[in-house]
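Every protein chain except one is present and positioned as in the full complex.
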Amino acid sequence: MIISLEKDISDEKINIISNYFKKKGNETVETSGSDGAIIIVLGNTKDIPHDEVFELPGVKEIHRLNETYTLISREFDNKTRIIEVKNIKIGTNEPVFMAGPCSVESEDQIVKIAKEIKKAGAQILRGGAYKPRTYPYSFQGLGLLGLKFLDKARQTTDIPIITESTGLHRHIFEGKEEEKDTLSNVLNYADIIQIGARNMKSYGFLEEIAKRTKDKKTPILLKRGESATIDEFLGAAEYIVKNGNPNVILCLRGIRGIEPTKYLRYATDIDAIAVIKRISNLPVIFDPSHSSGDRNLVIQISLAAIAAGADGLIIEVHYDPDNAASDAKETVTPDVLKEIIEKSKKIKEIISK
Amino acid sequence: MIISLEKDISDEKINIISNYFKKKGNETVETSGSDGAIIIVLGNTKDIPHDEVFELPGVKEIHRLNETYTLISREFDNKTRIIEVKNIKIGTNEPVFMAGPCSVESEDQIVKIAKEIKKAGAQILRGGAYKPRTYPYSFQGLGLLGLKFLDKARQTTDIPIITESTGLHRHIFEGKEEEKDTLSNVLNYADIIQIGARNMKSYGFLEEIAKRTKDKKTPILLKRGESATIDEFLGAAEYIVKNGNPNVILCLRGIRGIEPTKYLRYATDIDAIAVIKRISNLPVIFDPSHSSGDRNLVIQISLAAIAAGADGLIIEVHYDPDNAASDAKETVTPDVLKEIIEKSKKIKEIISK
Amino acid sequence: MIISLEKDISDEKINIISNYFKKKGNETVETSGSDGAIIIVLGNTKDIPHDEVFELPGVKEIHRLNETYTLISREFDNKTRIIEVKNIKIGTNEPVFMAGPCSVESEDQIVKIAKEIKKAGAQILRGGAYKPRTYPYSFQGLGLLGLKFLDKARQTTDIPIITESTGLHRHIFEGKEEEKDTLSNVLNYADIIQIGARNMKSYGFLEEIAKRTKDKKTPILLKRGESATIDEFLGAAEYIVKNGNPNVILCLRGIRGIEPTKYLRYATDIDAIAVIKRISNLPVIFDPSHSSGDRNLVIQISLAAIAAGADGLIIEVHYDPDNAASDAKETVTPDVLKEIIEKSKKIKEIISK
Partner (left out) sequence: MIISLEKDISDEKINIISNYFKKKGNETVETSGSDGAIIIVLGNTKDIPHDEVFELPGVKEIHRLNETYTLISREFDNKTRIIEVKNIKIGTNEPVFMAGPCSVESEDQIVKIAKEIKKAGAQILRGGAYKPRTYPYSFQGLGLLGLKFLDKARQTTDIPIITESTGLHRHIFEGKEEEKDTLSNVLNYADIIQIGARNMKSYGFLEEIAKRTKDKKTPILLKRGESATIDEFLGAAEYIVKNGNPNVILCLRGIRGIEPTKYLRYATDIDAIAVIKRISNLPVIFDPSHSSGDRNLVIQISLAAIAAGADGLIIEVHYDPDNAASDAKETVTPDVLKEIIEKSKKIKEIISK
């Protein structure tokens, strides 16, 4: 619920209004809309009688909102949120490209890839130091060491890095438990913190991330859970924004579908780009690598995502895809990345007219 | 299985080879490949011993094929099949646009729409005379009368028409059964025969269509069943080609997904465009209207399909979408169609380079 | 819409009422409810003003119905329809068991299986003469010859047979097209006509079946389409009932799910038994063989279906499962069938108390 207030309303009146809602169990946010001061009432407001609200002092108008994802809805604020990472802006007419290997494997590997993706035109380096794996016997990532290698790549190339935190536990590498939890370590190194599809519904974790980034507002790239509905995805993003960090980038990466995995790893949810851009003000990034699971499809899926309105792409790239430590099947070369970036920019231009 | 033959092989030898396979239960097709005469052995050839085949007279080489969809695979013939309807070519670098209402409602309606979509740049008029409906109490289409109205629209505008046959039964309109089955009637009127998603697995019907169009080779647009896998879809197309009509256009229109129908009617299978274009030589058309079920998404989905490699689009268009007799929610205006066509052409150019 | 009528209403008044609805485009059925004469108005009645209806002569009460599947809903008639095939009753507290091979392979095979399944306690013999196959190069069934073998098995064992019609086309066997369409042939031989999942949405075909069985009311076993929703499934059944044959048996056989086919061919829709038994009056049969695709799971799935309320089972059985011509992987032996039948009867007793 949004309440428009009379001009130059007194703090006292605002207090009366806030208290009224607090008693009902709803938080309020005071801010200014295009047309003067407003109070946003969060949470379920279905059962609040409008006549009671109109009797509160200074209330001019009442506007109902989507009750589930309020702060990130276009209904609440129609302006696309532009998220800045160093000098890069995500959410404008210029698409943004994040690229790099699935896993950080060594300092040499990540520095070499960083240089090559930069040369190909990408602006942000991706690379996993903590890897959530389906089976406990698979390689789980270099951990803190991987973060240090990423840092080295950043220093060498001067491009920002995005990497995943997998939770509030402490990672074990070569039998030794790290001193800090993965979120603390990632916070110390990442320019953008990635939250993977598997943790999208770990709401307590999302709250904790928001609290710990409240001051710095480090951008969070939130991946859609592999069978999350669009509403559930936006609900998860709202958890982060409501708890203090508005800089959320939504990332689509394919969802479970009926097609067995013969040709496609996931159903490519390009349609969700178009839907989310209409109802939410957050920028949307697409991941063609995980969604298709096949390097032969990455160009086509990338361009389709841009044509559907995506604000950027996050792509798995390796100078030697066949020998990548993980996700080899879907990893492309820097040359393919370059082609994607060039064509994407042209397509973005056409659709933005 | 493809068998390369020695140069200037005698008919007698070819007969011996064919008879060998006939006894095994496999049909053969004699044709010429890029490198001389070949024999294609259809069906399951897994258990045929290669040494036996090499002992047949005139056999030079053996090449194994996908056993399920042979004739339409790139393995069999890597050249994209170009399908001609009057002067329009489907499967080239020029995307093709089919547009029109979900249902033919009246002569005036369809003639008016035909004029408007032509003006907007579409080349083929779509419109349903026979409508498969989920419940027996819904409007089932004007039938033969609708076909006559389509014919009138064609005469007026000189653009070809595509319309659906729903089976080998005789349609009932206003309590009267038609004299001929729907396929016979559609054959008399349509430039392209549409087979809907619901009938994609009615294999006997597909065989019958192929037999009845063997001579004229009327193009068949085959829609993907709503939960058909890509292999099943190609298997259905192979039924038509194997039975005598090679002019099959594949049409994707969304598949069942996990997203409840709040925002999207189907999961938009844009990924399947990229997959099918790689493995099959048939042209692929995309239907953004049925897949999304929402007119607000039709532009974005259309452009994404073209960017992914689609050879064209089939779009529901009406001069008065809100009052369309069916599918109103997903129908767009001729102006939107025009924007889609213009931008699609530009995107096709970029990706074809 | 159901309209209760005054006692001893005159034919004249009934005519006035019927004509009123005919003008609105709705058919009516006159019958008697538990509480006197009623008129059922079929189709969409949402927009018919109730006050107008109350002004018609002899109208006592109005009751709204589900608009999509009316005749088969419990709202319309709460009594489970009991369908008789010879002396067997489907839909009572006694579960019914249909069993036999996927495909009829030879006279010897089907006669031998008929004897064995009868001995194991099954009451109806299943066996496919027309086989819908995903690829054109697979075995498509013995056709008419298979029907004759089934007939022989029936004569030998005196148990009724169920077999599938795949459409209104004429089957080709060993290069020769049969003289009649598959429906005509099946009608001449079957005690129950099976309509497969692939044809569930071929509505014209369903209408034709209903018309051709209007007099004899041959029972129709309708299988759920592999991704049909429950409403769509009931809508298809309503097509048959509305067009003259009320003897429809619903058959669940698994639907497309997210689990890749490693362990399960389909998602086992046992939940739909419980749903449909609550909302429809038609009997529900479950197919554990196709739904699981694994003979090791058939006992457990069978018993679960009975516990959920199924009126019977249809099971693939062969004396030599490993060498069955099709569906070998999911076919069980007569001994397993016997165990299923014995335990099913006991479970049915427990849940019926």
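Letters A, B and C mark the chains as written, and numbering starts fresh at 1 in each.
The definition used in the following text is that a contact is a pair of C-beta atoms (placed from the backbone, for glycine too) under 8 Å apart; a residue touches a chain by one contact, two chains touch by 3 or more.
Since we're looking at a predicted model, the values are computed, not measured.
Student: Just one of A:N243, A:N296 or A:T333 touches the chain that is missing; which is it?
Tutor: A:N243
Student: Looking at A:T28, A:Q109, A:T163 or A:T182, which makes contact with the chain not pictured?
Tutor: That would be A:T182, which touches the missing chain.
Student: In the complete complex, which positions of chain C touch the hidden chain?
Tutor: Where chain C meets the chain not shown: residues 227, 229-231, 255-260, 262-264, 267-275, 277-278, 291-292, 296-297, 300-301, 303-309, 343, 346-347, 350-351.
Student: Determine and list the chain A residues touching the chain excluded from the picture.
Tutor: Looking at chain A, the ones touching the missing chain are residues 42-44, 67-70, 132-138, 166-169, 171-172, 181-182, 198-199, 201-205, 207-208, 226-227, 231-232, 235, 238-239, 242-243, 256, 258.
Student: Please output the residues of chain B touching the missing chain, sorted low to high.
Tutor: Output for chain B: 227, 256-258, 260-261.
Operating definition for what follows: only the chains that are shown with their structure count from here on.
Student: Report the chain ID whose CA centroid sits closest to the centroid of the full protein CA set.
Tutor: B
Student: Using C-alpha centroids, which chain lies at the maximum separation from chain B?
Tutor: The chain lying farthest from chain B is A.
Student: Counting only Cα atoms for the centres, state how far chain A is from chain C in Å.
Tutor: Their C-alpha centroids are separated by 49 Å.
Student: Taking each chain's centre as its mean C-alpha position, how far apart are chain B and chain C in Å?
Tutor: Each chain's C-alpha centroid was found; their separation is 32 Å.
Student: What whole-Å value do you get for the distance between chain A and chain B if each is reduced to the mean of its CA atoms?
Tutor: 39
Student: Which residue numbers or ranges of chain B touch two or more of the other chains?
Tutor: 227, 231, 256, 258
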